[in-house]
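Below is one structure, written out as structure tokens; the observations come after it.
In this view, the complex is presented without one of its protein chains, the others remaining in place.
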Amino acid sequence: MRKAFSVIAVLLVSVMLFASGAGEAESSDTLQVMLTSEPGEGDSLFTMLQKWADESGVQLDTLIIPDDDQLQRFPLMAKNGDLPDLIVTTRLTRLYPDEFEDLGDVIDISIFEPQALTIISEDYNTTANYCLPYEFTITNVFYNKTAFEKAGIEPPTVEDPWTLEEFRENAQILQEKGGVRYGIAMDGSRARYDNLMYLYGGSMVEKEGDSFAVTVNGPGSVAALEMFVEWNNSVMPKAVWAGGTSDNPSDYFTNGLVGIFFSGSWNYNPYTQNIKDFEWGVIPSPVGPDGSRSAILGGTGFAVPKEAENKELAYDFLTWFYEEEHFQEFLNLDKGLSSLKDIIYEPSDEKIASDYAVMQAEAANVQDAFNIDESSMWRNYYDNEYRDALRQAVYGDLTPQEALDGFAKRLADKSGWSLKYTV
Amino acid sequence: MKTLRQRYSVPLTIMMLVVAFLCVFPIIWLILSSFKQPNELFSYPLHLFSADPTLVHYQNILDDGFMRYVYNSFFLAIVGTLITLAISSLCGYALAIYRNELKYVNFVFGIFLLGTLIPGETLTIPQVSVISALGLYNNIFGVILPVVTSTTGIFLFRQSYMSLPSSFVEAARIDGANEAKIFTRVMMPLQTSSFVTLTIFSFMWRWNDYLLPMLVLSDQDNFTIQVAIRNYIGTTRIDWSSVISSSVVSMIPVIIIFVILQKYIIGGISAGGVKA
Partner (left out) sequence: MRIKHSSLKHTKAFWLFVTPSLALFTIFFLVPFVLSIFFSFTDYDGWKTMNFVGLNNYKAVLKDSYFWDAIGRTLVYTVFSLPFRVFLPLIIAVFACSRKVAMKGFIRTLIYIPVLLSSLVVGVTINWMFSTEYGLVNYIIQSLGFQPLDWALNSKLATFVISFASNWSSLGFNMILYIGGIKSISGEMYEAAEIDGSSPLQTFLRITLPLLAPTTFLVFFLSSINLLKEYAVVQGITQGGPGVRTVFIIQYIITSGFSQMQYGYGSAISFIIAIFFAIIAFLQFKLSNKGGENV
């Protein structure tokens, strides 16, 4: 026993020495970047970061924190004075604007596509720009061309898009004749459902003087949810939206289980690399009951914390990144929409070019209601609860009216906004 | 008196082997899956063995610097376990030996029992505040020190020291040994099996810790395996390829340690055993 202890003690001491030797001091030529997922091979942003680091002789130190975990971990990091120099985020600047530098002082913001700047920065209460867009995305619809051909369905075009009913009917046909298990799938992000809500004229809130009124339980929103529940019961993988699975519907699509997949432009690039077993493409989004259209913009941006150690390096990178030559290079890798006004992605491949045109046409479909909902920042009050309400409706525990009434009441209570439609 | 027959029953043995096999089958399935080609993972019909085995999933996680996380997990588990063994054996000993002599011993024991009733998950945020206040944020000891006090370990040692005759202590005292000497020379050497049992448990707990490491460690170089798995699971898009291979890697050390040390606990935790 004694012998064992001394062996263990020696081991322990050596392990500790090794550990302290490995501990590195943050040097002044290391840029620490916080990303939301492990950059895969050929990740467009990471490629650019590396290129910049090589050119300028700077070390890169990445820190991976998934989007949802950021909410808990960012405050802890900030409290401990341990913030990275550059943060890739979708919402931290909305939640904690005081913690970030105004990047308008670093980059000339007139180079940005105004919509990209507004949506990604979410700086609704200030003239400052805490978050600069780089990845600009839009909701769009993918389809399984092979399944369409098998079912004898002609895909819609930008000139002649399908209505919601046509989507529903063809989804049924795809299931019966197209060899797919699900006519339609939507990825689990709420924005996919929100598009349906806007098509029906629904919204989360409305402007009311200087404040807002909660409208999430209005007739449009309820009708949209009713239709959505019906779709889930007939032509969609219901478990995804009822919330009982951690399956990723994007896997369903890439594995050929789905005919029509409502997702977003960020999937285009990965799909060109991963889908080998069938032909696929992009079709325009549905037309709503009164001829309306809807698309939702999103994306990711860069932010620099005030307390970061090597802010200058982060600024250097940003300046370099938004230079025309470098941004063009990034865009060619990313194959997405451009967040800069004067730089666009021009695909040489014919198929990609036509798909790209369909995706770009969606940008005209963004509704004012979406912009107002965004500017209210209602998600600062309740977020998980809205998702839960939708889940309960899809699962069938609550009727759409009940689910939305319940959430509307909670949101109004918490935010102090009035309820437009009584519960 | 009839002699005890040592004849085995074949049906019973087979039945138990089947049960045992069913218990490990999900793990075997995961391991077999980890050698499949990425497109085989999601294609029907499913096959037990890959037609074209690959190490690509393991290569992926190695490229992400997984060995660094393995190293950190080992450090956390080994150091944490050593501290747990040291302080639990001391504490359990004192709670057992002095329980009839000093009035407040059972009260102190009661304080430790409180620890089992409060769900740990709900205390993590104030715990992190304390860790930060002590300057242990983003320090591997910030995830070791908060969890080394183990009610189970204290309980285990208390029970097993209670089972030793108190005459051992009395005799040593008469011989003039002081209390520390009695502990290290007389009592502690009798507790090999408790030490081994707690080693297995503690190593497993520390190896599998994830909530606190996720919140306290903010430097990629300090991440543990579990934090890395969590990052692969992500929040919206699960990266099955890396999740499966990293999960398999994470199982290996605990299983090896268990198989080496198992004879001490697999016979059952007797003599009071683990009670809380």
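Read from first to last, the chains carry the letters A and B; within each, the first residue is number 1.
The criterion applied here is as follows: a residue touches a chain if its C-beta (ideal position, glycine included) is under 8 Å from a C-beta of that chain, and two chains touch if they have at least 3 such contacts.
Bear in mind that the values here come from a model prediction, so they are computed numbers and not experimental data.
Summary of contacts with the chain left out: across B:140, B:154, B:172 or B:198, the touching residue is B:154.
Of B:56, B:87, B:164 or B:196, it is B:87 that touches the chain left out of the display. Even with one chain removed from view, subunit B keeps its contact list with that chain: residues 1-2, 4-9, 12-13, 15-17, 19-21, 23-24, 26-27, 29-30, 33, 41-42, 44-46, 86-88, 90-91, 93-95, 98, 101-102, 105, 108, 111-113, 115-119, 121-127, 129-131, 134, 145-149, 154, 173, 179-180, 183, 204, 207-208, 210, 226, 229-230, 233, 243-244, 247, 250-251, 254-255, 258-259, 262-263, 265-271, 273-276. Subunit A meets the missing chain through residues 68, 71-72, 75, 78-79, 181, 237-239, 242-247, 252, 257, 382-385, 388, 391-392, 394-398.
Assume only the chains that are shown with their structure count from here on.
Between subunit A and subunit B the centroid-to-centroid distance comes to 38 Å (mean Cα coordinates, whole Å). In the complex of the two chains, the subunit A residues touching subunit B come out as 1, 8, 11-12, 15-16, 19, 22, 24, 36-38, 61-69, 72-73, 76-77, 79-80, 82, 187-189, 246, 248, 250-251, 255, 276-277.
Of all residues in subunit B, those touching subunit A in their complex are 39, 42-43, 64, 74-75, 78-79, 82, 128, 132, 137-138, 140, 188-189, 192, 195, 214-216, 218-221, 230-240, 242.
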